[in-house]
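Here is chain A:
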Amino acid sequence: MSDDKKRGLDSPLRRKLLMGIAAIPAISMFGGPSFAAGPATSAVNTTGLAVTDTEVTVGILHSATGTMAISETGSIEAEKLAIAQINEAGGVLGRKIKIIQEDGASDWPTFAEKAKKLLVNDKVAAIMGCWTSASRKAVLPVMEQYNGMLYYPTFYEGLEQSKNVIYTGQEATQQILAGLNWIAKEKGAKSFFFVGSDYIWPRTSNKIARKHVENVLKGKVVGEEYYPLGNTQFNSVINKIKLTKPDVIFTDVVGGSNVAFYKQLKAAGIDLSKQALLTISVTEDEIDGIGGENIAGAYACMKYFQSLKNENNEKFVAAFHKMWGEKTVIGDVTQAAYLGPWLWKLTVEKAGSFDVDKIAAASPGIEFKGAPEGYVRIHENHHLWSKTRVGKAKLDGQFELIYETADLVEPDPFPKGYQ
Partner candidate 1 sequence: MFGDYSIGDLGSIFVMQGFAGLILFSVYVLMALGLAIIFGQMGVINMAHGEFMILGAYVTWMTSNFFQAFLPSLFSGYFFVAMILAFFASGALGMLVEWALIRHLYKRPLDTLLATWGLSLILQQAYRSIFGAREVGVELPQWMLGSQKVTDSIEVPINGIFVMCLTLLITIAVAYVMYKSRWGRQVRAVVQNRIMAGAVGINTERVDCYTFGLGCGIAGIAGSAFTMIGSTGPTSGQLYIVDTFLVVVFGGAASLVGTIASAFSISQTQSTLEFFMSGSMAKVLTLLAVVGILMLRPQGLFALKVRK
Partner candidate 2 sequence: MLIGHQPKDFLLSVEGLTVSFDGFKAVNDLSFYVEENEIRVIIGPNGAGKTTVLDLICGKTKATAGAIHFRDKDLTKMKENQIVQAGVGRKFQNPSIYDDLTVFENLEISYPRGRTVFGALTFTRDAVVRDRVHEVAEMIFLKDRLNMSAELLSHGQKQWLEIGMLLIQDPELLMLDEPVAGMSVSERVKTAELLNTIIKNRSVLVIEHDMKFVEDIAHKVTVLHQGQILSEGTMEKVKNDPKVIEVYLGH
């Protein structure tokens, strides 16, 4: 444990250094693999993208500053890692990937502005980016107007589908339903208490969860509460939870509020080894701030945990740690962000072109067997087929895999009966 804590002192500095290195096109870091001469540029790029005979430019657009930097740092790291690996393996159609990174500064209009800059000025072939729904909603019209390609990593509320976006995270039904089924069966849960931050993702997720609890599981939602983003006082809702004694607390609290919520829950004497709690908003990244001791015993419903035991994941975790520091944790979104550049590479190679229209058309059916979460495939609706998993938080901040769906779950961004 003391080991775990010491890293905090040295890792940011070290991360800084490493980031600086990574900013140099990754070729220098990996010793310059030889790039096979690819097909002629005129053939693979008919729309004036920033593609030369040796290089293709891709944008990374996340918040490096502001309140969201806490969450988005992992995504930036994962995307840089994936791109470095792709370059090491020979690039895309014989071209090395060059990164232009922009800072969305946790501000939605800035995201739109930077997205536009990446597409219009820099003519990037694809953008890996966005984290919050709000930033994606701001960027989406820009992507559609200027015909860009966005790889969006976060699990989100659904109700969206675009030719110009590949959603590498799960949409709400994909993430939630299997988890609810599991906990209802496993714990015999009949009553649920929902706590969320007050914005669209928790509200939509809870709406879906409520319909599922009431209509499918024949259970009851005994409370549904929302707090403003950044709220730090949860004692009142904790009292309500104590009053209603739900079988399951279902949470989608985000950001700094998360930390306050679990600390106060623990302090109020709610023992998560006895009281079932299912969260869809806490990944390994969040536990870093919450502290493992405050959340141990809670269940999280995700598609990926750092502790997954498979060959792909072990390689991924090792590479990630090599690049970003041994103790950097990897959460669900970080893994989904890692998928973005790979899926794009595979699609480009299948389409034989960087043109956005061709990539959009070629995307459905693309399979990525090297995904750390296991096999994934792009659906016609541009979301991913993926498994849903339930993990139990441990003291050391990792999750222990408890349950996973047998098959890939189909993404359903406009779920019938849940709207």
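Picked so that all candidates are chains of the complex that A comes from, given by their letters.
Keep in mind that, in the parts below, a residue touches a chain if its C-beta (ideal position, glycine included) is under 8 Å from a C-beta of that chain, and two chains touch if they have at least 3 such contacts; residues count from 1.
Owing to the predicted nature of the structure, the values given are computational and were not obtained by experimental measurement.
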| item | value |
| --- | --- |
| Selected neighbour of chain A [touch, this complex] from 1 or 2 | 1 |
| Parts of chain A lying in touch with candidate 1, wherever the complex brings them together | 1-2, 5-6, 8-9, 11-12, 15-16, 64-67, 69-70, 73, 198, 225-228, 230-233, 235-240, 242-243, 255-260, 263-264, 266-269, 285, 287-294 |
